[in-house]
Each structure stands twice: as C-alpha cells, then as structure tokens.
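Pasting a structure here, questions to come.
The complex appears here without one of its protein chains, the remainder shown in place.
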Amino acid sequence: MKKIAVMTSGGDAPGMNAAIRAVVRYAVNNDIKVVGIKRGYAGLLDEDFVEMEFASVGGIMEKGGTILRSSRCPEFVRKETRAEAAKILAKHGIEGLIVIGGEGSLHGAMFLEEEQKIPVVGIPGTIDNDIAFTDMSIGVDTCLNTVVDAIQKLKDTASSHERAFIVEVMGRSSGYIAAVSGLVTGAEAIVIPEIPVNYEALGNKILKERERGKINCIVVVAEGAASAYTVARHLEHRIGYETRITILGHIQRGGSPTAFDRLLASRMGVTAVEYLKRGISYVMTALQGGKIVPVKLDEVLKQKKTLNMELVELTALLS
Amino acid sequence: MKKIAVMTSGGDAPGMNAAIRAVVRYAVNNDIKVVGIKRGYAGLLDEDFVEMEFASVGGIMEKGGTILRSSRCPEFVRKETRAEAAKILAKHGIEGLIVIGGEGSLHGAMFLEEEQKIPVVGIPGTIDNDIAFTDMSIGVDTCLNTVVDAIQKLKDTASSHERAFIVEVMGRSSGYIAAVSGLVTGAEAIVIPEIPVNYEALGNKILKERERGKINCIVVVAEGAASAYTVARHLEHRIGYETRITILGHIQRGGSPTAFDRLLASRMGVTAVEYLKRGISYVMTALQGGKIVPVKLDEVLKQKKTLNMELVELTALLS
Amino acid sequence: MKKIAVMTSGGDAPGMNAAIRAVVRYAVNNDIKVVGIKRGYAGLLDEDFVEMEFASVGGIMEKGGTILRSSRCPEFVRKETRAEAAKILAKHGIEGLIVIGGEGSLHGAMFLEEEQKIPVVGIPGTIDNDIAFTDMSIGVDTCLNTVVDAIQKLKDTASSHERAFIVEVMGRSSGYIAAVSGLVTGAEAIVIPEIPVNYEALGNKILKERERGKINCIVVVAEGAASAYTVARHLEHRIGYETRITILGHIQRGGSPTAFDRLLASRMGVTAVEYLKRGISYVMTALQGGKIVPVKLDEVLKQKKTLNMELVELTALLS
Partner (left out) sequence: MKKIAVMTSGGDAPGMNAAIRAVVRYAVNNDIKVVGIKRGYAGLLDEDFVEMEFASVGGIMEKGGTILRSSRCPEFVRKETRAEAAKILAKHGIEGLIVIGGEGSLHGAMFLEEEQKIPVVGIPGTIDNDIAFTDMSIGVDTCLNTVVDAIQKLKDTASSHERAFIVEVMGRSSGYIAAVSGLVTGAEAIVIPEIPVNYEALGNKILKERERGKINCIVVVAEGAASAYTVARHLEHRIGYETRITILGHIQRGGSPTAFDRLLASRMGVTAVEYLKRGISYVMTALQGGKIVPVKLDEVLKQKKTLNMELVELTALLS
C-alpha cells in the first residue's frame, strides 16, 4: 500500500479531526502517502483532494467539526456514480480508502468495495451511537457531556411546582443520548423512539414525583420520538403544567472532543491504516470490550444497534 | 438597624447566591440579624422565613439559581397585599428589606417604601441587562458566556453553503444578549427588538456574506424580536436556505456564575447592607463606571434602558 | 439483607457521589435500609453514621468530592481495630458494607470480610486508574478531561523556540493519566513511573522535534516518576531550554463528574447493592468490556494493573 485516502462523510461529530490526524500521521510514519478528500463523497466525485503531510494535521485534534468538511451525497446511491468514484481513485493511484462517518457513509464504503473492489475501512463517527457492533462511535462521549452540561444548567434555575422543562436532544432512530443524559442528570422522564410515548403515563409519573416532594421536573426528549413542543402541549393539557423548552440542536455536534473521543479516534485512526497495510478491508474498526477489532461492513450494516434497556430502567429506578 | 430581610424575586440569574452571601455575611459582621425570605413576595406573604447565619451561606457563591428560590407574585400589584406584607415585616421586627431581582421585583420594593414606609434597597439581578442606570445587572455576564459557548459549538459543526443556523436567545424587550453574543462570536446577523426585522434585508445580507466566501451562517435572534421558527421560515422561503434551529431557553439562567458576576454580586450585597445601615434607602445599587452607587428607585423604574447601538454597528462592521 | 452501610475512603474522586446516590436509591427501592458512614474507616470507628433516605442523595450526582467525606485511617491495618469495626457494624444491625475507594480502601474491606465475616462489596474509585481487573475506575475520566483542558490552555500560549512547558500530573505508581493526557493533547514527551527516565534521550527528542519545525514543547510528568522541577533542571542544563512549570495538584480530584463517570458510578452502585442482596460478596464491581462483573477482592489486590504500553507508543508515533 503506497497511497491511501481519507474522508469524513455525513453529519459531523467531535473527534473526527483526531481520527484524521491519526490516519495521516500513522500512515506517514509507515511511508504511505495520504490524500485528504474534502466534503465526503461529493468531494470525491469533484476530485476535491488535498495532499496531507505530518504537519497538515498539527493542532487539529482538539477542534470540533472536521477540517476535511463533510456533506451528504444522495447521488452516491447510484451504482454508476460509485463506478465513477472508483475511476477517480484509480486515476490518483489511491489503493485504499478510509471513511469516517455514520451508517449512510459506511454503506457507500461497503458498495465501493463490493462492486468496485476498492479496499475500504470504515471508522464509526456519529453522535447518535446507532452503529451496531461497536460499543461507542466517535463523538458520542463529547455529545453526551454537552447535553449533560446543558441539562445541569436547567437544574440550577428556579424550580417551582407545576412547571416542566422539556429538552429536545439528537437521536432520530436511537434514544441513546436521551436515555444516558437523562439517567446521569436525574431527569424525571425520558421520551425515546424505542418506546412508544404514553402521555397519560408520562403525566402521571410527573404528578407522582411532585407528590414525593420533587420540585424540579425535567423531561429529555429524543428528536426521533417527538418534538419538544408536542410533549409540552400534552403536559400542559393533561396536567396543567407550564412548560419551558430547550432545543439544543447542532450545538450537540460541536465542541472540543473529550479525552475519551480523542483517544478512541486516535486508536481507530491508527488501526484503520494498519488494517489496510495488512490487507484487511471491507471492515469497520469497532470498540468491543476496550479493544479495537474489525467487523465486516455487511454485518455492521444489516444489524440495527439496540438500546440497552437497562439504562432506561436505571433512570426510572434512580430519579 | 437590628434586623433586615433579603429575598430574590422574579426570573433567577446566576450570581444571586453570591449577593445573598454578601448580604448575610456583611450584616452579621455588623451585628445586624438577617432573615431570608423564601420564594420572593409570595414567600413574604406566606411568612416563609428562615434565619440566616454566617454559616448558612457557606458554599453557595458558586451555585447557579438562588437558595432562597424565587417566584412571581401577581397579587403584589394590589396595594392591600403590600400593606399586608408590611404588617408581616413589622411583626417580625424587620427594619429593612433587600430585594434582588429585575424590574418587576424592584417595582414591588419601590411601592413598599413609598406606601408602607419599609426601607428598601434593590439589587439588579436579571440576565436581560434591561435595568436602567446600571452598566450591568447580576447574571448578565454569566448568561453571555453561556450563549457564546453554545454559538461557538455551532461554528464547529460542518458548514455548508445554503444552510443557516438560527439561535434563539433570551431578551423579551432588550436585544443586549443577542447583540453582544452575536458581536463576539462573529455571527452573520442579529435580530433584536430594538430594530424592526426586515427579512428582505436579512436575506440579502446572508447572500452577500456567501458571495464574500463565507460558508458559516449564524443568526442570533432575541426571543422578544421574533421566534427562531419565524426567522427560519423567512430564510427558507426567501433565499432557499435550509435552516437548523437552537433554542437555548432556560439554560441561559443557569450555570456557576463567572468571576465578574460573583464580584459584582458581592460588592452590591455589601453595599446594600451598608446603605440600610447608614439610613440610605429607596435606592438600587448601580454599577456606574466601575463604582457601586445608589440610584433612586423611581428614577430607575421610569427610565427604559436603551441598547448601545454602537454594539450593533460593530457586529455589522466586524463580521 | 435489611440494612447495609456505604462509605467513601482514601483519596476522593469525581463520581463518588453518583455511586453513593445509586447505592442509596437502589437499596431503598429494594426495601433495604442504608447507613452512610462519614469519613471512611475513621468515621466507622467513631460511629459517625447518618441514615440515608431517597431524598438524602438528591442533587449530589453532579458534585465533585464526596458528601460522606473521606479520610485515611492508618490504624485500620491492625486486626484489633477491624474487630472493633465489625462489632460496631453488628451493633447497628448492618449486614453488608459497600466501600468506594482505591487499593488501600479495598484492602480494609477485604480483611473485614476475611477475618470478621462482614459481607463487603468494593467499588473502585480513584483517579489514578491503578486498580487491576477493571478497565476504568470512577473518577479517571473526569480527571483526564481536567488535565486535557489544562494542557490545551498551555498550547494556546505564545510558543517560542527553546522554551518547554512541564506539567506535573497525578499518578504515584501509574503513568495512566500522564500517558493518555499526553497522547490526546499531542504532548511532545511524557515521563512516567513505568519507564525509567532517560534525560539524555528526552533532551534529544525535544531537539529533534524542534528541528522538525515544532515550536510548542510540552512535557507531561507523572508525579511518581519525577518532579516537574527535576525535569525542568535537566532540560535547562542539557539543552539550554527555558522552562515553565505547571503543577495541577488536587484540582485533578475535583470538578463535576463527566457523563462517563456518572454512568459508571451509577451502574456500579446499583450492582453493588444487587450483589449484597443476592449474597454475593468479597468482590469488587469491575468494568470489563462494557459490562459490570464481580471480581474477587483478593485477586484484585494481588494483581498490579499494568499500563497498556500501546498508549505510550501511540504518543511517540502521533506527536
């Protein structure tokens, strides 16, 4: 392997830069040239390439976002588009591709190898923690801490009976962020896509908490389960609570990555290059029990990651 | 003066606890007893009182919110209610009252002295910075840093053409938080109550920024000027931008107070007690040119604080 | 099991409060009474006990330190002292004990069960990450983020040739904190107890980095390997660098715990109670591959946790 490429794709996540840095520096230390592809698959098709040296990635580890930028590229679902991409990679002498991103991005990578025989390694990078076979994806830990910090500030503010704070967090198909942030901030309730919302039960729970003497009332809602406004309307209607709404939005994708995300990203970046070097491809780097292991891309992508329901039970037990 | 009372009232603000601590400790050091009134004017009417010693306020300075809690008390607009309050204060031998809060709370205090002859000193505490004659109110600096931190995270996240991030911040009648946070984060535009929104001009400004090569687009909106959703709809409709929304909500009221707010609150708390001790009342402690000075309550409350338009111009010039 | 006790012992670590909260609330939900023992083994001997209810642990999860306080208790090495402790526990009807702390604290717990037949469960809480058989101890993740945040600030400050910043961090026998924080901040070198310091090699490495064009020079030193002053003297003497020293000290033990530490502590707290309830004791709750599992206390304590040398190599490869 003389030359590889690296890209970030899909929604960005804190720690992607640390992964890029590790890919570039480990490759350079192994005499492998690295091309940075800007803006994901869209940039690949546009040949928006940049040569990356050891010094190109200095001072980026601590930065949120991705220096290579990212984008969605709907046309990459078409086989002809992918064939085009493969030609471009071949033209530039690129013998392997590392894709850092979420499920959609890994799908693109999988097809590039299946159809076009480009050796690919995927690195899971998404704040949603919805990728199967890896305990954590890059960005999840930072996102969690951002959400926890925000909810903690809500807990400071003047509590009063008959008022509820509704916090809408990311998670289209996964309630991981809502469940864990709710658990570790002692939120009174969570609303997640994995469990159909029962507004009657939700209202009753809040009334019961109040009877127990609690004056705080925080409900964490995953965007994929309901909108904060819908939850607010139900609470106002059913139990007569005033509500206050916080929608964190994309601040959850930003921020300097935590130590955990930097370490995970550094290890995955190094491992991805090592895999390509040893001829291992069509895999994702996965964190399993503290170790980075390869998992076949088709297995990753046909499995839906399920939420550990123990987390949800813990919230109910401890708050 | 042998015995005074202190309360926090209205929307809470970071630093209120530091003010309570300073009031209590400075009074105790001057052999003045302090009664803490819980839940503002509502707690006054309920005689929800607590005796405060030097040690009662240990370890509270760094906490957001207010240990005395706060509330709104609509019935306090009635003169009979205030007469009732005065009787309660007299019954408890309370010779002076310190009220920490925003405009509404200071109004209540003003009438207590005008009508009921209770010596009062107000301390401006509100994140909106909408109280006249004081350069800053307690809580503004912390709130600003919370907003700046959030917007900074947005700037990390993948920028792309034709996408705008709309951030809704506090400020019902004042655009101070939006104007300053927009200025110091380099936001592309701000929408504030002081200036009628011109959506056409806003759209054009964003398109012009894009032509100049900018790919970030952040618009900071004060809640009193428009809702983030309204701004988003206009931008989507007029210039075809996708939008992403963040509504910070009450996280702006929380968080451990900054050094500035702790210092301001400590100085104002000490000064408020000093005023009562010297027989100065019917005033608010105001920060003017680095000094704490007394300003008559009626003057404070008949004057609307205006936003320094230089701040708005700076944003336009520098971003 | 009708009644158990919980204590924190030894050096404190962020997240201990979250563990206490989980122990108390899970026990109460299972109709088990909980006694909080203040100041570790010293408080046990003094019968410094407090009954804990569901509400006693409200709002503590986010706080650094430990509400039960902690202490060292050298006399607990004597068997007679431990017999005394067992009598006290029996007198209070305490049927099981949960000890949250580091190696020394777990030793005490082990002997209490071996000799005195008190069922004990240990929870690993120490920022040093030096307890065997658990991937992480409570407090490590928060400590790492505190250190990373500090080093990151150093990287901001004016860099210049021929100047080195030496940062001394915790770790008497383990270089974990130094190694990981050095790795994820791109420090130029680390000095850890696991590897004898070679000042000549250290000086040469720094000179080589400089030749490569780097102007930053940060050396992270674990307190157990050398003092920052010693390292500074050597660098000044050998390569003529000016040095600037930062000693983080006990700020590494403080701070609101991260999401990771809160989650780990919550899970371990719940599991510890569950073990006692099921008759499992003489174990420590250990994090292995994402799961909480029981490991016998004698095994934990006869094994020295070794540092994963891959981390050290990564630092050398990537910085």
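Each chain carries a letter (A, B and C) given by its place in the written order, and its residues are counted from 1.
By our rule, a contact is a pair of C-beta atoms (placed from the backbone, for glycine too) under 8 Å apart; a residue touches a chain by one contact, two chains touch by 3 or more.
Not measured: the values here are computed from a predicted model.
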Candidate in contact with the missing chain, chosen from C:150, C:280, C:293 or C:317: C:150
Hidden partner chain, touching residue among B:70, B:105, B:137 or B:152: B:152
Those residues of subunit C which, in the complete complex, touch the missing chain: 11-12, 14, 63-66, 69-71, 146, 150-160, 165, 244-255
On subunit B, residues whose C-beta touches the chain left out of the figure: 18, 21-22, 25-26, 29, 54-55, 58-59, 61-62, 135, 141, 144-145, 147-148, 152, 155, 180-181, 183-186, 212-214, 256, 258-260, 262-263, 266-267, 270, 288-290, 314, 317-318
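Convention: only the chains that are shown with their structure count from here on.
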Overall pattern in which the protein chains touch one another (line/ring/star/complete/other): line
Intercentroid distance (Cα basis), subunit C paired with subunit A, Å: 28
Shared-contact residues (touching 2 or more other chains) in subunit B: none
